Structures are given as C-alpha cells and as structure tokens.
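Here's a structure for you.
Every protein chain but one is kept in place in this view of the complex.
Moving on, here comes subunit A:
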C-alpha cells in the first residue's frame, strides 16, 4: 500500500507523517505541492505545518495548489485523505470538510500531550479504534479552534461524524470539544492533534497515533478485496 504525503512550502510534519506510514507498514510516497500527479498512491496525508506561511488564512492558499486539485477530485471519488493540523485546515478551506479552524480562544500556542476520546470508528482512518477509546497524542497549534454554525454542528453529531473529542481539557476552545471530523463517506478525516508524533516509544507519549495509519491500511485491504473504493464501504 502506498500512502502519499504532501509537502507544501512551509510544511513541517511531512517527514514524521511519512515515517509513521512506514512504521505502520506502508510505502510512503512524497508528493510535491506543485505536481498534480498523485503517482498512483492509495491514500494521502496532508501534514501539519504552516503552508504558504499561513498567509491570508491557514490553508487558504494551499487549497489552490496543483496537487490539491487532484486530491480534491480523488477524495470525492473515495480516496482516503487524512488532514492533520494544517492539513485539517486545508481540508476545511477546500470544502472537503465543513467548518473552519480559527485562532485559539486564549490566543496562546498550545503544545502538549492531549487526551482524546475516539467516537466514529467507521471511517477509513479510525477503524482500528473502539468507540469511546481514550488515546494520548500531541497537540500543537495556534489556530485549532474548530467552529461551525449550530446546524452544521448538530448534523455532524447526528450523523456520527465527530471522530474524536478533547477530554481532560480543551486546548483551544473548539466548539463541543471537537478534535476531528469526517466527511459523509468516511474517507476524508481531519484532526487537529498529531497522530504521526505518537508512533514510537522513543519520541511520542504513546503509540496511539499508529491506529490512524493501520486503519487506512485495513480500509485499503478491505477495498481491494471486494473491489470497492476505500472508505465508502466502511459506512
């Protein structure tokens, strides 16, 4: 299985995301923002960082990168896409996920190990967790406050599209403690904390992040077995 990891100008966590994919047992394929060719990858990770210097709004300019045009098309066709931190912001700006990420309510950059409660486990990126499972992965953001109108928040909850919530403290003021969400099909997931930083005992607070990467391998294995697009068959 080939997991593509995009590098935008200003990406920081592309190296760690590629490493996490390899540790999970995938082949990591580096994708370049200016190249619309996805090189036949089976899934894509949009990593954390400060694409285009966070100019205008976080993710606003990355959304128009040549590689994103291909990713947006492929995501609508079922390609599993995980956006982490800045990648989550890019997915919202690209309208692949609803809502927006805004300045942390307390204005401070937060960098700490964060407990999350996993909720939706029927997505391409969370199927290896159990509903209600608590996991510990690092959070590090200045603009991670998830906002959406009440109707959108209500429908996300009603449709079971919240994949994880902050527990034991909300680091940024996100509405309803939302840390991550998925699209209707379950193939596109955005999460503010960083699973790719929790895949090895030496460097992470846990190995809990690995589950996101093993989940997509499971989803892809399932989809190639029954000949369907990944993600879609999960729901």
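Assume a residue touches a chain if its C-beta (ideal position, glycine included) is under 8 Å from a C-beta of that chain, and two chains touch if they have at least 3 such contacts; residues count from 1.
We take it that contacts and distances are computed from a predicted model.
**Q** Going by UniProt, what is the name of the one chain that was not included in the view, given "Autoinducer 2 import system permease protein LsrD", "ABC transporter ATP-binding protein", "Phosphoribosylformylglycinamidine synthase subunit PurS" or "3-isopropylmalate dehydratase large subunit"?
**A** In UniProt, the chain that is not shown appears as "Phosphoribosylformylglycinamidine synthase subunit PurS".
**Q** If the hidden chain were put back, which of A:105, A:155 or A:206 would touch it?
**A** Only one of A:105, A:155 or A:206 touches the chain omitted from view, namely A:105.
**Q** Out of A:6, A:26, A:92 or A:179, point to the residue that touches the absent chain in the complete complex.
**A** A:92
**Q** Quickly run down the residues of subunit A that touch the omitted chain.
**A** 56-57, 60-61, 64, 92-93, 98-100, 102-107, 147-149, 173
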